[in-house]
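All protein chains but one are shown at their positions in the complex.
Lettered A and B in written order, each chain numbered from 1.
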Amino acid sequence: MSFVFWFLAAIAVAGALAAVLLKNLVHCALALTVVFTGLALLFLQLDAQFAGFAQILVYVGAVAILVVFAILLTRSSETPKDGGVFSRTWMAGLVIAAAVFAVLGWAVLQSEAGLPHETAVPNVTVQQIGNALMGRYVLPLEIVALLLTAAMVGAVIVAMHEMGDAK
Amino acid sequence: MAALLFAIGLAGALTRRNAILVLIGIELMLNAANLNLIAFWRYMPHPEALTGMMFAIFSIAVAAAEAAVGLGLVISIHRHAKTADLDEMNRMKG
Partner (left out) sequence: MFEKADQVFLLLRDWLVGFLPPGWRSAAGVVLGVIGIIAVFPGLFAITTVLERKGLGRMQNRLGPNRVGPFGILQPIADAIKSLTKEDIVPLNADAVVHFLAPVFLVVVVFMGFAVLPVGRNMVLVNMDSGLLFYFAMGASTEVSIFMAGWSSRNKYSLLGAMRAVAQMISYEVPLLLSSVVIVMMTGSLSLVKIVEAQNQYSWGLPHWYIFTPWGCAAFVMYAVAATAETNRSPFDLPEGESELVAGYFTEYSGFKFALFFLGEYLAMLSISGLGTTLFLGGWSAPLAVLNWVPSWIWFFSKVMLSISVLIWVRGTLPRLRQDQLMNFAWKFVLPMTLLNLMVAALWRFMGDGWARWVICSAILLLVYVGAGRVGMRREHFGPRTYRYAE
């Protein structure tokens, strides 16, 4: 495909590799931010404007910061004292991941044979998204709202309860 | 490419010691799935049905919620066990 796609894909993959391979956790979190931005730009290249901006707003603006805060609060930013940063069972993990990649890659390549590659550019306006959210996707919307509320309350309880315990 | 990102995320989630890195790997996997959704939505017939985009947006929201809860759990485990190292946590009884 186009040069822009390869460039962004390279950035995202490099960032992902950095995110799982680096020793210093904060560097990993920053590499994760790079991956998120690369993916958001890829979304924009695929004409999914709303999803791209929502990705930046939610992931880069909130999730990346959450990860960083968690790293700082658990003091994992210091280097580990013994062993390496990889767990004892790292070979098994790599093998499993390679196997999954092989299966997924095969599945994608198999299905690509029947795809029409160039459709008309879908000009998705935000109004259409709003209509869809209120119309066809009302049930998922409500359920996600409930889920977010439950997650928020749960996260607060989990984090707070331990503070009462540690006294 | 989404498959590659997914595999990298999975490898990261399975091989690192620190719990937070596992969560980072999980976030990578979710993002890769999102990318797949949007890419396939764009190139399939009937992109005006908006299915792929909707799914991706909901997935972003759900992933954010799950990251919050997961990190809260990691923090509370850290308070309890004074470490976030997964190799050390091989007992159920705390």
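The rule is short, and it goes like this: contacts are C-beta pairs under 8 Å (C-beta built on N, C-alpha and C of every residue); 3 or more make two chains touch, one makes a residue touch a chain.
Quick caveat: nothing in here was measured; it's all calculated off a predicted structure.
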Displayed chains contacted by the hidden chain, counting the whole assembly: A
From A:W6, A:F69 or A:W106, residue that would touch the chain that is not displayed: A:F69
Contact footprint on subunit A, counting only the chain that is left out: 26-27, 30, 33, 49-50, 53-54, 56-57, 60-62, 64-65, 68-69, 72, 125-127
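We adopt the following convention: only the chains that are shown with their structure count from here on.
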Between subunit B and subunit A, distance of the C-alpha-averaged centres to the nearest whole Å: 6
For the subunit A and subunit B complex, residues of the former touching the latter: 9, 12-13, 16-17, 19-21, 25, 28-29, 32, 35-36, 39, 42-43, 46-48, 50-51, 54-55, 58-59, 62-63, 66-67, 69-71, 73-76, 80, 83, 85-90, 92-94, 96-98, 100-101, 104-105, 108, 115-117, 119, 122, 124, 128-129, 132-133, 137, 140, 144, 147-148, 151-152, 154-156, 158-159, 161-163, 165-166
Contacting residues of subunit B [partner subunit A, same complex]: 1-18, 20-21, 23-25, 27-28, 31, 34-35, 38-39, 41-45, 47-48, 50, 53-54, 56-58, 60-69, 71-76, 78-80, 84-87
